[in-house]
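Down below is the structure, laid out as C-alpha coordinates.
Missing here is one protein chain; the remaining ones are kept as they sit in the complex.
Chain IDs A and B follow the sequence of writing; residue 1 opens each chain.
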Amino acid sequence: MNDVLDVALRLVIVFAVFMVLPLVVGQTEHKVMAHMQGRLGPMYAGGFHGWAQLVADGVKFAQKEDIVPAEADRRIFQLAPAVALLPYLLVLVAIPIGPSEGAVGQVVDAGIFFVLAVMGVGVLGSLMAGWASANKFSLLGGLRTAAQLLAYELPMLLAAASVAMAAGTVSLPGILDAFEWWWLPWQIVGALVFFVAGLAELQRPPFDMPVADSEIIFGAYTEYTGLRFALFLLAEYAGIVVLCGLTTVLFLGGWHGPFGADGLGWVWTLLKTAVLAFVVIWLRVSYPRLREDQLQKLAWTTLIPLALAQIALTGIVKVAIS
Amino acid sequence: MAVPPPPPRPRIPGSGLAKGLAVTLRTMTRKTVTAQYPDVQPELPPRSRGVIALFEENCTVCMLCARECPDWCIYIDSHKETVPAATPGGRERSRNVLDRFAIDFSLCMYCGICIEVCPFDALFWSPEFEYAETDILELTHERDKLREWMWTVPEPPALDLGAEEPKEIAAARKTAEKLEAQRAQEAQQNQEAQQADQAQQKAEGEE
Partner (left out) sequence: MTLAATAAHAALAAHPAPSGFLSPTGVEIAFLLVGIATLGAALVTVTTKQLVHAALWLVVALGGLAVEYLLLTAEFIAWVQVLIYVGSVVVLLLFGLMLTRAPIGRSPDADSGNRWAALGVAVAAAGALVWVVVDAFRTTWIDLDGPAQGSTEATGSFLFRHWVLPFEALSVLLLAALVGAIVLSRKRGKEQS
(Lines give C-alpha, C1' and ligand atoms only; values in the text may rest on other atoms or scores of the structure.)
Protein backbone atom coordinates (compact mmCIF):
# COMPACT_ATOMS: atom_id res chain seq x y z
CA MET A 1 0.00 0.00 0.00
CA ASN A 2 2.80 2.31 0.92
CA ASP A 3 4.52 1.58 -2.37
CA VAL A 4 1.38 2.35 -4.33
CA LEU A 5 1.02 5.62 -2.44
CA ASP A 6 4.64 6.47 -3.12
CA VAL A 7 4.31 5.79 -6.83
CA ALA A 8 1.05 7.72 -7.04
CA LEU A 9 2.57 10.66 -5.21
CA ARG A 10 5.58 10.75 -7.50
CA LEU A 11 3.39 10.59 -10.58
CA VAL A 12 1.17 13.36 -9.29
CA ILE A 13 4.20 15.55 -8.58
CA VAL A 14 5.72 14.88 -11.99
CA PHE A 15 2.38 15.61 -13.61
CA ALA A 16 2.05 18.87 -11.68
CA VAL A 17 5.55 19.89 -12.74
CA PHE A 18 4.65 18.92 -16.28
CA MET A 19 1.59 21.14 -16.23
CA VAL A 20 3.13 24.10 -14.44
CA LEU A 21 6.69 24.52 -15.70
CA PRO A 22 5.81 24.74 -19.41
CA LEU A 23 3.28 27.44 -18.58
CA VAL A 24 5.90 29.29 -16.56
CA VAL A 25 8.30 29.07 -19.49
CA GLY A 26 5.56 30.23 -21.84
CA GLN A 27 4.69 33.20 -19.68
CA THR A 28 8.37 34.07 -19.33
CA GLU A 29 8.65 33.91 -23.07
CA HIS A 30 5.73 36.30 -23.45
CA LYS A 31 7.29 38.82 -21.13
CA VAL A 32 10.97 38.41 -22.00
CA MET A 33 10.32 38.48 -25.71
CA ALA A 34 8.17 41.58 -25.31
CA HIS A 35 10.80 43.43 -23.31
CA MET A 36 13.52 42.41 -25.72
CA GLN A 37 11.45 44.05 -28.42
CA GLY A 38 10.74 47.17 -26.37
CA ARG A 39 7.19 46.10 -25.56
CA LEU A 40 5.40 45.22 -22.35
CA GLY A 41 3.71 41.99 -23.33
CA PRO A 42 0.47 40.82 -21.72
CA MET A 43 -0.64 43.18 -18.97
CA TYR A 44 -4.30 42.43 -18.25
CA ALA A 45 -5.06 38.77 -17.61
CA GLY A 46 -4.86 38.02 -13.91
CA GLY A 47 -4.31 41.63 -12.91
CA PHE A 48 -0.63 41.76 -12.11
CA HIS A 49 1.43 42.10 -15.30
CA GLY A 50 -0.75 39.58 -17.11
CA TRP A 51 0.49 36.61 -15.10
CA ALA A 52 -2.55 34.53 -16.02
CA GLN A 53 -2.31 35.11 -19.77
CA LEU A 54 -1.63 31.48 -20.56
CA VAL A 55 -4.46 30.34 -18.31
CA ALA A 56 -6.73 32.67 -20.24
CA ASP A 57 -5.34 31.26 -23.49
CA GLY A 58 -6.06 27.77 -22.26
CA VAL A 59 -9.65 28.68 -21.44
CA LYS A 60 -9.99 30.21 -24.88
CA PHE A 61 -8.57 27.14 -26.59
CA ALA A 62 -10.90 24.89 -24.61
CA GLN A 63 -13.91 26.86 -25.79
CA LYS A 64 -13.06 26.60 -29.46
CA GLU A 65 -14.69 24.14 -31.76
CA ASP A 66 -12.70 21.01 -32.43
CA ILE A 67 -12.53 20.84 -36.20
CA VAL A 68 -11.28 17.87 -38.17
CA PRO A 69 -10.95 18.58 -41.90
CA ALA A 70 -13.27 16.50 -44.05
CA GLU A 71 -10.46 14.99 -46.10
CA ALA A 72 -8.28 14.27 -43.09
CA ASP A 73 -7.34 10.87 -41.77
CA ARG A 74 -9.56 11.31 -38.73
CA ARG A 75 -8.15 8.83 -36.25
CA ILE A 76 -4.53 9.78 -36.83
CA PHE A 77 -5.34 13.47 -36.95
CA GLN A 78 -6.96 13.23 -33.53
CA LEU A 79 -4.29 11.02 -32.03
CA ALA A 80 -1.33 13.15 -33.12
CA PRO A 81 -1.37 15.78 -30.32
CA ALA A 82 -1.30 13.08 -27.65
CA VAL A 83 1.62 11.36 -29.37
CA ALA A 84 3.43 14.68 -29.46
CA LEU A 85 2.81 15.55 -25.83
CA LEU A 86 2.98 12.34 -23.82
CA PRO A 87 6.64 11.48 -24.49
CA TYR A 88 7.75 14.65 -22.73
CA LEU A 89 5.71 13.66 -19.71
CA LEU A 90 7.48 10.30 -19.72
CA VAL A 91 10.89 11.94 -20.03
CA LEU A 92 10.19 14.19 -17.11
CA VAL A 93 9.75 11.13 -14.93
CA ALA A 94 13.39 10.21 -15.41
CA ILE A 95 15.06 13.58 -14.87
CA PRO A 96 16.60 13.87 -11.40
CA ILE A 97 16.42 17.27 -9.79
CA GLY A 98 18.12 16.53 -6.50
CA PRO A 99 20.68 14.12 -5.07
CA SER A 100 18.29 12.18 -2.88
CA GLU A 101 16.26 9.15 -3.88
CA GLY A 102 13.07 11.14 -3.62
CA ALA A 103 14.11 13.81 -6.10
CA VAL A 104 13.57 11.78 -9.22
CA GLY A 105 10.36 10.29 -10.54
CA GLN A 106 11.89 6.97 -11.42
CA VAL A 107 15.53 5.98 -11.73
CA VAL A 108 16.01 4.49 -15.18
CA ASP A 109 19.09 2.39 -15.65
CA ALA A 110 19.71 3.40 -19.25
CA GLY A 111 18.57 6.94 -18.54
CA ILE A 112 20.20 8.75 -21.46
CA PHE A 113 18.86 6.26 -23.95
CA PHE A 114 15.45 6.37 -22.35
CA VAL A 115 15.10 10.14 -22.55
CA LEU A 116 16.51 10.45 -26.06
CA ALA A 117 14.45 7.55 -27.36
CA VAL A 118 11.22 8.85 -25.91
CA MET A 119 11.90 12.41 -27.05
CA GLY A 120 12.39 11.05 -30.56
CA VAL A 121 8.95 9.44 -30.38
CA GLY A 122 7.41 12.86 -29.74
CA VAL A 123 8.33 13.96 -33.22
CA LEU A 124 6.13 11.19 -34.60
CA GLY A 125 3.20 13.34 -33.45
CA SER A 126 4.23 16.12 -35.80
CA LEU A 127 4.70 13.67 -38.64
CA MET A 128 1.27 12.14 -38.05
CA ALA A 129 -0.29 15.58 -37.90
CA GLY A 130 1.49 16.68 -41.04
CA TRP A 131 0.41 13.68 -43.00
CA ALA A 132 -3.13 13.26 -41.70
CA SER A 133 -4.21 16.87 -42.20
CA ALA A 134 -4.64 16.46 -45.97
CA ASN A 135 -3.10 19.87 -46.45
CA LYS A 136 -0.07 20.60 -48.55
CA PHE A 137 1.35 23.02 -46.02
CA SER A 138 0.99 20.43 -43.30
CA LEU A 139 2.66 17.87 -45.52
CA LEU A 140 5.57 20.19 -46.22
CA GLY A 141 5.83 20.87 -42.49
CA GLY A 142 5.86 17.16 -41.80
CA LEU A 143 8.57 16.59 -44.40
CA ARG A 144 10.72 19.32 -42.94
CA THR A 145 10.16 17.97 -39.44
CA ALA A 146 11.30 14.53 -40.53
CA ALA A 147 14.35 15.85 -42.35
CA GLN A 148 15.30 18.00 -39.38
CA LEU A 149 14.87 15.17 -36.92
CA LEU A 150 17.01 12.83 -39.01
CA ALA A 151 19.74 15.44 -39.22
CA TYR A 152 19.83 16.50 -35.58
CA GLU A 153 19.16 13.25 -33.77
CA LEU A 154 22.69 12.07 -34.52
CA PRO A 155 24.71 14.99 -33.09
CA MET A 156 22.44 15.02 -30.03
CA LEU A 157 23.06 11.35 -29.43
CA LEU A 158 26.81 11.70 -29.97
CA ALA A 159 27.04 14.61 -27.55
CA ALA A 160 25.09 12.66 -24.95
CA ALA A 161 27.32 9.66 -25.56
CA SER A 162 30.34 11.81 -24.78
CA VAL A 163 28.99 12.55 -21.31
CA ALA A 164 28.14 8.91 -20.80
CA MET A 165 31.73 8.05 -21.67
CA ALA A 166 33.04 10.62 -19.24
CA ALA A 167 30.88 9.36 -16.42
CA GLY A 168 31.16 5.69 -17.26
CA THR A 169 27.43 5.22 -16.92
CA VAL A 170 24.28 5.96 -18.89
CA SER A 171 22.07 6.51 -15.86
CA LEU A 172 21.23 10.14 -15.24
CA PRO A 173 21.73 10.15 -11.43
CA GLY A 174 24.90 8.14 -12.02
CA ILE A 175 26.25 10.82 -14.34
CA LEU A 176 25.50 13.48 -11.76
CA ASP A 177 27.19 11.47 -9.02
CA ALA A 178 30.32 11.30 -11.14
CA PHE A 179 30.24 14.98 -12.06
CA GLU A 180 33.23 17.18 -11.32
CA TRP A 181 33.39 20.90 -11.95
CA TRP A 182 36.11 20.59 -14.58
CA TRP A 183 33.74 18.60 -16.76
CA LEU A 184 32.26 21.94 -17.67
CA PRO A 185 35.18 23.11 -19.85
CA TRP A 186 35.89 19.53 -20.86
CA GLN A 187 32.40 18.93 -22.24
CA ILE A 188 31.56 22.45 -23.34
CA VAL A 189 31.57 21.63 -27.06
CA GLY A 190 29.33 18.65 -26.43
CA ALA A 191 27.03 20.82 -24.36
CA LEU A 192 26.69 23.35 -27.17
CA VAL A 193 26.07 20.65 -29.75
CA PHE A 194 23.50 18.98 -27.51
CA PHE A 195 21.66 22.20 -26.79
CA VAL A 196 21.61 23.37 -30.39
CA ALA A 197 20.54 19.96 -31.67
CA GLY A 198 17.86 19.84 -29.00
CA LEU A 199 16.55 23.23 -30.08
CA ALA A 200 16.39 21.98 -33.64
CA GLU A 201 14.56 18.86 -32.54
CA LEU A 202 11.99 21.00 -30.72
CA GLN A 203 11.64 23.16 -33.84
CA ARG A 204 12.34 26.25 -31.82
CA PRO A 205 13.49 29.39 -33.61
CA PRO A 206 15.98 29.83 -35.22
CA PHE A 207 15.38 26.22 -36.27
CA ASP A 208 11.65 26.58 -36.87
CA MET A 209 11.70 25.84 -40.56
CA PRO A 210 9.03 23.12 -40.13
CA VAL A 211 6.54 25.67 -38.80
CA ALA A 212 7.81 28.67 -40.78
CA ASP A 213 4.69 30.80 -40.63
CA SER A 214 5.67 33.05 -43.52
CA GLU A 215 5.91 30.14 -45.92
CA ILE A 216 3.82 27.20 -44.76
CA ILE A 217 1.41 28.84 -42.29
CA PHE A 218 2.09 26.64 -39.26
CA GLY A 219 3.54 23.53 -40.82
CA ALA A 220 2.11 20.31 -39.52
CA TYR A 221 -0.24 22.11 -37.12
CA THR A 222 -1.94 24.25 -39.76
CA GLU A 223 -5.28 22.45 -39.62
CA TYR A 224 -5.48 22.20 -35.84
CA THR A 225 -7.70 24.32 -33.64
CA GLY A 226 -8.83 24.42 -30.07
CA LEU A 227 -7.57 22.04 -27.47
CA ARG A 228 -5.58 19.87 -29.86
CA PHE A 229 -3.66 22.87 -31.08
CA ALA A 230 -3.05 23.88 -27.47
CA LEU A 231 -1.67 20.41 -26.80
CA PHE A 232 0.87 20.87 -29.58
CA LEU A 233 1.90 24.21 -28.12
CA LEU A 234 2.12 22.66 -24.67
CA ALA A 235 4.30 19.94 -26.15
CA GLU A 236 6.68 22.57 -27.48
CA TYR A 237 7.04 24.23 -24.10
CA ALA A 238 7.25 20.93 -22.27
CA GLY A 239 10.00 20.14 -24.74
CA ILE A 240 11.85 23.28 -23.71
CA VAL A 241 11.61 22.28 -20.06
CA VAL A 242 12.80 18.78 -20.83
CA LEU A 243 15.66 19.92 -23.04
CA CYS A 244 16.87 22.50 -20.50
CA GLY A 245 16.55 19.98 -17.69
CA LEU A 246 18.48 17.39 -19.66
CA THR A 247 21.24 19.83 -20.60
CA THR A 248 21.47 20.81 -16.95
CA VAL A 249 21.73 17.22 -15.84
CA LEU A 250 24.12 16.06 -18.52
CA PHE A 251 26.46 19.02 -18.90
CA LEU A 252 25.95 21.58 -16.16
CA GLY A 253 26.15 19.31 -13.17
CA GLY A 254 22.51 19.31 -12.14
CA TRP A 255 22.27 19.69 -8.39
CA HIS A 256 25.97 20.48 -7.94
CA GLY A 257 26.57 24.10 -7.06
CA PRO A 258 29.20 26.27 -5.44
CA PHE A 259 27.47 25.78 -2.08
CA GLY A 260 24.49 24.21 -0.41
CA ALA A 261 24.58 20.97 -2.37
CA ASP A 262 22.97 18.96 0.44
CA GLY A 263 19.56 20.44 1.02
CA LEU A 264 19.29 22.87 -1.84
CA GLY A 265 20.37 20.69 -4.73
CA TRP A 266 17.00 20.94 -6.38
CA VAL A 267 17.26 24.74 -6.32
CA TRP A 268 20.45 24.54 -8.35
CA THR A 269 18.82 22.24 -10.86
CA LEU A 270 15.82 24.49 -11.25
CA LEU A 271 18.01 27.58 -11.45
CA LYS A 272 20.19 26.17 -14.19
CA THR A 273 17.13 24.93 -16.06
CA ALA A 274 15.55 28.37 -15.81
CA VAL A 275 18.69 30.08 -17.11
CA LEU A 276 18.79 27.70 -20.04
CA ALA A 277 15.11 28.29 -20.75
CA PHE A 278 15.87 32.01 -20.78
CA VAL A 279 18.62 31.34 -23.31
CA VAL A 280 16.13 29.43 -25.46
CA ILE A 281 13.84 32.46 -25.47
CA TRP A 282 16.78 34.80 -26.00
CA LEU A 283 17.92 32.89 -29.06
CA ARG A 284 14.41 32.98 -30.44
CA VAL A 285 14.26 36.75 -30.20
CA SER A 286 17.76 37.36 -31.49
CA TYR A 287 18.17 35.22 -34.56
CA PRO A 288 16.31 34.92 -37.83
CA ARG A 289 15.14 31.58 -39.11
CA LEU A 290 17.66 29.31 -40.79
CA ARG A 291 16.87 28.25 -44.33
CA GLU A 292 16.32 24.56 -44.95
CA ASP A 293 19.70 24.05 -46.63
CA GLN A 294 21.46 26.01 -43.89
CA LEU A 295 19.73 23.81 -41.34
CA GLN A 296 20.97 20.62 -42.94
CA LYS A 297 24.41 22.07 -43.51
CA LEU A 298 24.73 23.11 -39.89
CA ALA A 299 23.84 19.64 -38.70
CA TRP A 300 25.93 17.56 -41.08
CA THR A 301 28.99 19.74 -41.54
CA THR A 302 29.28 21.47 -38.18
CA LEU A 303 27.49 19.74 -35.35
CA ILE A 304 28.33 16.13 -36.21
CA PRO A 305 32.07 16.78 -36.69
CA LEU A 306 32.08 18.80 -33.49
CA ALA A 307 30.31 16.03 -31.62
CA LEU A 308 32.74 13.44 -32.97
CA ALA A 309 35.67 15.64 -31.97
CA GLN A 310 34.16 15.95 -28.50
CA ILE A 311 33.88 12.17 -28.24
CA ALA A 312 37.51 11.82 -29.29
CA LEU A 313 38.56 14.40 -26.72
CA THR A 314 36.50 12.70 -24.04
CA GLY A 315 38.10 9.39 -24.89
CA ILE A 316 41.63 10.80 -24.79
CA VAL A 317 41.13 12.57 -21.47
CA LYS A 318 39.36 9.55 -20.03
CA VAL A 319 42.25 7.26 -20.95
CA ALA A 320 44.80 9.81 -19.77
CA ILE A 321 43.32 10.20 -16.28
CA SER A 322 42.54 6.55 -15.66
CA MET B 1 39.61 51.38 -61.91
CA ALA B 2 37.65 49.81 -59.16
CA VAL B 3 38.14 51.22 -55.73
CA PRO B 4 40.15 48.69 -53.74
CA PRO B 5 37.95 47.15 -51.07
CA PRO B 6 38.71 48.26 -47.53
CA PRO B 7 41.01 45.86 -45.73
CA PRO B 8 38.90 43.27 -43.97
CA ARG B 9 38.58 43.90 -40.28
CA PRO B 10 39.96 41.15 -38.11
CA ARG B 11 36.79 39.32 -37.12
CA ILE B 12 36.33 36.87 -34.36
CA PRO B 13 34.10 34.05 -35.59
CA GLY B 14 30.72 34.28 -33.93
CA SER B 15 31.06 37.97 -33.11
CA GLY B 16 28.00 38.68 -35.23
CA LEU B 17 25.99 36.17 -33.25
CA ALA B 18 27.17 37.70 -30.00
CA LYS B 19 26.26 41.15 -31.26
CA GLY B 20 22.74 39.99 -31.99
CA LEU B 21 22.37 38.62 -28.50
CA ALA B 22 23.77 41.82 -27.02
CA VAL B 23 21.24 43.95 -28.87
CA THR B 24 18.26 42.03 -27.54
CA LEU B 25 19.67 41.90 -24.03
CA ARG B 26 20.30 45.63 -24.03
CA THR B 27 16.80 46.33 -25.27
CA MET B 28 15.41 44.20 -22.48
CA THR B 29 17.05 46.35 -19.82
CA ARG B 30 15.68 49.57 -21.31
CA LYS B 31 12.33 51.16 -20.77
CA THR B 32 9.64 49.92 -23.08
CA VAL B 33 7.93 52.20 -25.54
CA THR B 34 4.47 50.72 -25.08
CA ALA B 35 1.73 53.32 -24.59
CA GLN B 36 -0.75 51.90 -22.11
CA TYR B 37 -3.42 54.15 -23.51
CA PRO B 38 -6.72 53.45 -21.82
CA ASP B 39 -4.99 53.04 -18.49
CA VAL B 40 -2.56 55.89 -18.89
CA GLN B 41 -3.60 58.97 -20.82
CA PRO B 42 -1.08 60.05 -23.42
CA GLU B 43 0.75 63.30 -22.82
CA LEU B 44 -0.13 65.25 -25.91
CA PRO B 45 1.55 68.51 -26.88
CA PRO B 46 -0.73 71.58 -26.64
CA ARG B 47 -0.86 71.93 -30.39
CA SER B 48 -2.30 68.43 -30.89
CA ARG B 49 -5.14 68.37 -33.38
CA GLY B 50 -7.69 66.52 -31.32
CA VAL B 51 -10.95 68.41 -31.64
CA ILE B 52 -11.98 71.93 -32.65
CA ALA B 53 -13.41 74.14 -29.93
CA LEU B 54 -15.57 77.23 -30.41
CA PHE B 55 -15.35 80.38 -28.31
CA GLU B 56 -18.61 81.78 -29.58
CA GLU B 57 -18.33 85.21 -27.91
CA ASN B 58 -15.59 85.95 -30.42
CA CYS B 59 -17.58 84.76 -33.43
CA THR B 60 -18.96 87.42 -35.71
CA VAL B 61 -20.53 85.01 -38.18
CA CYS B 62 -18.19 86.18 -40.89
CA MET B 63 -18.50 82.70 -42.47
CA LEU B 64 -14.83 82.61 -43.41
CA CYS B 65 -14.31 79.27 -41.69
CA ALA B 66 -17.30 77.66 -43.37
CA ARG B 67 -16.21 78.91 -46.75
CA GLU B 68 -12.59 77.88 -46.42
CA CYS B 69 -13.36 74.42 -45.07
CA PRO B 70 -12.15 71.98 -47.79
CA ASP B 71 -14.84 69.43 -47.10
CA TRP B 72 -17.63 71.72 -46.02
CA CYS B 73 -18.16 70.30 -42.62
CA ILE B 74 -18.94 73.53 -40.79
CA TYR B 75 -22.58 74.57 -40.62
CA ILE B 76 -23.44 78.13 -39.57
CA ASP B 77 -26.90 79.68 -39.28
CA SER B 78 -27.42 83.28 -38.20
CA HIS B 79 -29.82 86.18 -38.41
CA LYS B 80 -29.43 89.95 -38.27
CA GLU B 81 -30.66 92.02 -35.41
CA THR B 82 -30.90 95.78 -35.37
CA VAL B 83 -29.51 97.47 -32.35
CA PRO B 84 -31.22 100.75 -31.47
CA ALA B 85 -29.11 103.84 -31.73
CA ALA B 86 -26.89 104.44 -28.74
CA THR B 87 -27.34 108.19 -28.75
CA PRO B 88 -30.56 109.97 -29.59
CA GLY B 89 -30.63 110.88 -33.25
CA GLY B 90 -27.88 108.37 -34.01
CA ARG B 91 -27.96 105.62 -36.61
CA GLU B 92 -29.36 102.16 -35.88
CA ARG B 93 -26.74 99.41 -36.13
CA SER B 94 -27.31 95.88 -37.41
CA ARG B 95 -25.54 92.95 -35.73
CA ASN B 96 -25.12 89.28 -36.67
CA VAL B 97 -26.44 86.81 -34.13
CA LEU B 98 -25.24 83.19 -34.24
CA ASP B 99 -28.07 80.63 -34.34
CA ARG B 100 -26.19 77.47 -35.09
CA PHE B 101 -22.55 76.54 -35.28
CA ALA B 102 -21.81 72.85 -35.92
CA ILE B 103 -18.81 70.89 -37.09
CA ASP B 104 -19.31 67.44 -38.57
CA PHE B 105 -16.28 65.51 -37.35
CA SER B 106 -17.18 62.57 -39.55
CA LEU B 107 -16.23 64.79 -42.48
CA CYS B 108 -13.58 66.94 -40.86
CA MET B 109 -10.06 66.07 -41.94
CA TYR B 110 -8.36 68.05 -39.21
CA CYS B 111 -6.55 70.36 -41.59
CA GLY B 112 -7.03 73.29 -39.25
CA ILE B 113 -7.73 75.82 -42.00
CA CYS B 114 -10.82 77.11 -40.19
CA ILE B 115 -8.70 77.88 -37.15
CA GLU B 116 -6.02 79.58 -39.21
CA VAL B 117 -8.53 81.62 -41.10
CA CYS B 118 -10.69 82.87 -38.20
CA PRO B 119 -9.96 86.60 -37.87
CA PHE B 120 -11.36 86.91 -34.35
CA ASP B 121 -9.84 83.85 -32.63
CA ALA B 122 -13.14 82.07 -32.13
CA LEU B 123 -11.84 78.58 -33.07
CA PHE B 124 -9.14 76.63 -31.23
CA TRP B 125 -7.48 73.25 -31.33
CA SER B 126 -7.98 71.06 -28.28
CA PRO B 127 -5.96 67.88 -27.70
CA GLU B 128 -9.05 65.95 -26.59
CA PHE B 129 -9.56 62.97 -28.89
CA GLU B 130 -11.87 60.54 -27.12
CA TYR B 131 -15.18 61.35 -28.79
CA ALA B 132 -15.81 58.25 -30.83
CA GLU B 133 -19.51 57.46 -31.25
CA THR B 134 -21.49 54.45 -32.29
CA ASP B 135 -23.79 56.59 -34.45
CA ILE B 136 -22.18 58.72 -37.12
CA LEU B 137 -24.80 61.42 -36.66
CA GLU B 138 -23.53 62.13 -33.20
CA LEU B 139 -20.19 63.13 -34.61
CA THR B 140 -21.78 66.42 -35.64
CA HIS B 141 -20.94 68.55 -32.65
CA GLU B 142 -23.35 71.44 -32.09
CA ARG B 143 -22.36 74.72 -30.53
CA ASP B 144 -22.90 73.73 -26.91
CA LYS B 145 -20.60 70.76 -27.36
CA LEU B 146 -18.08 72.88 -29.22
CA ARG B 147 -18.28 75.32 -26.33
CA GLU B 148 -17.56 72.54 -23.87
CA TRP B 149 -14.44 71.62 -25.79
CA MET B 150 -13.34 75.20 -25.26
CA TRP B 151 -12.62 74.46 -21.60
CA THR B 152 -10.15 71.78 -22.63
CA VAL B 153 -8.07 74.10 -24.77
CA PRO B 154 -4.65 74.32 -23.15
CA GLU B 155 -2.76 77.51 -22.55
CA PRO B 156 -0.67 78.43 -25.53
CA PRO B 157 2.97 77.52 -25.13
CA ALA B 158 5.24 80.23 -23.84
CA LEU B 159 7.01 82.39 -26.39
CA ASP B 160 10.63 81.81 -27.20
CA LEU B 161 13.16 83.96 -25.43
CA GLY B 162 13.62 87.22 -27.32
CA ALA B 163 10.56 86.66 -29.47
CA GLU B 164 8.63 89.65 -30.79
CA GLU B 165 5.87 90.70 -28.49
CA PRO B 166 2.39 89.67 -29.66
CA LYS B 167 0.58 92.57 -31.26
CA GLU B 168 -2.39 92.66 -28.91
CA ILE B 169 -0.20 92.66 -25.86
CA ALA B 170 1.98 95.35 -27.40
CA ALA B 171 -1.10 97.46 -28.11
CA ALA B 172 -2.46 96.95 -24.60
CA ARG B 173 0.90 97.78 -23.11
CA LYS B 174 1.15 100.93 -25.17
CA THR B 175 -2.28 102.03 -24.06
CA ALA B 176 -1.45 101.29 -20.49
CA GLU B 177 1.80 103.20 -20.73
CA LYS B 178 0.05 106.12 -22.32
CA LEU B 179 -2.54 106.18 -19.54
CA GLU B 180 0.20 105.90 -16.96
CA ALA B 181 2.08 108.77 -18.48
CA GLN B 182 -1.07 110.86 -18.61
CA ARG B 183 -1.86 110.15 -14.97
CA ALA B 184 1.69 110.94 -13.97
CA GLN B 185 1.52 114.19 -15.82
CA GLU B 186 -1.76 115.11 -14.15
CA ALA B 187 -0.34 114.25 -10.77
CA GLN B 188 2.69 116.41 -11.44
CA GLN B 189 0.51 119.30 -12.47
CA ASN B 190 -1.57 118.91 -9.33
CA GLN B 191 1.53 118.85 -7.22
CA GLU B 192 2.91 121.92 -8.87
CA ALA B 193 -0.39 123.68 -8.37
CA GLN B 194 -0.42 122.70 -4.70
CA GLN B 195 3.12 123.87 -4.22
CA ALA B 196 2.25 127.15 -5.87
CA ASP B 197 -0.75 127.46 -3.54
CA GLN B 198 1.33 126.75 -0.49
CA ALA B 199 3.98 129.20 -1.53
CA GLN B 200 1.31 131.86 -2.00
CA GLN B 201 -0.27 131.15 1.43
CA LYS B 202 3.13 131.28 3.05
CA ALA B 203 3.86 134.57 1.42
CA GLU B 204 0.54 135.91 2.53
CA GLY B 205 1.18 134.72 6.10
CA GLU B 206 4.57 136.36 6.21
CA GLU B 207 3.09 139.59 5.09
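The rule is short, and it goes like this: contacts are C-beta pairs under 8 Å (C-beta built on N, C-alpha and C of every residue); 3 or more make two chains touch, one makes a residue touch a chain.
Everything numeric in this text was worked out from a predicted model, so none of it was measured.
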item: Chain not shown, its touching partners among those shown; value: A
item: Residue of A:L139, A:V163 or A:I304 touching the missing chain in the full complex; value: A:L139
item: Selected from A:V17, A:A84, A:I97 or A:V170 as touching the chain missing from the view; value: A:V170
item: Hidden-chain contact residue, picked from the options A:W131, A:F251 or A:W282; value: A:W131
item: Candidates A:L11, A:V24, A:L40 or A:A110 - the one touching the absent chain; value: A:A110
item: Positions on chain A where the hidden chain makes contact; value: 71-73, 76, 108-110, 113-114, 116-118, 120-121, 123-124, 127-128, 130-132, 134, 139, 142-143, 146-147, 149-150, 153, 157, 169-171
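Basically, only the chains that are shown with their structure count from here on.
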item: Sites on chain A touched by chain B in the complex; value: 32, 34-40, 43, 282-283, 285-287
item: Of all residues in chain B, those that touch chain A in their complex; value: 17, 20-21, 23-25, 27-28, 30, 32-34, 36
